[in-house]
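Of the protein chains in this complex, one is absent; all others appear in place.
Right after this comes chain A.
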Amino acid sequence: MAEKLIAGYTVDVNEEGYLTNPDQWNKEIAAEIAQELGLGELTERHWKVIEFLQNDFKANGKLPTIRRVNKVGGISTKELYELFPDGPLVKAAKVAGLSKPASCV
């Protein structure tokens, strides 16, 4: 487990820079990760996605799928790609301080 300084906060991250302790996440950290990923300034639409991912993760213990973000979160897949281009869930999860979409191995 590594530590990383993000937006002035020391946080625990894994090899790929994903936060491993959700309690360490805050909006400033999210904004800096977004800059690192080349997403620019986070807008209200970005926050809507981030909040949905976080709430759904808290309720179900797992990252929602693109389908679920669309059907339950009410965010169209087209919009998701516009907000987080080229691998939207991977990027949105990282900004939201959650683990990346994964298989079992």
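Operating definition for what follows: a contact is a pair of C-beta atoms (placed from the backbone, for glycine too) under 8 Å apart; a residue touches a chain by one contact, two chains touch by 3 or more; residues count from 1.
Keep this in mind: contacts and distances are computed from a predicted model.
The UniProt record for the undisplayed chain lists the protein name "Sulfide:quinone oxidoreductase", from the options "Coat F domain protein", "Sulfide:quinone oxidoreductase", "Glutamate Aspartate transport system permease protein GltJ" or "4Fe-4S ferredoxin-type domain-containing protein". The chain not shown here touches chain A at positions 14-16, 60-62, 65-68, 71-72, 77-78, 81, 85-87, 90, 100-105.
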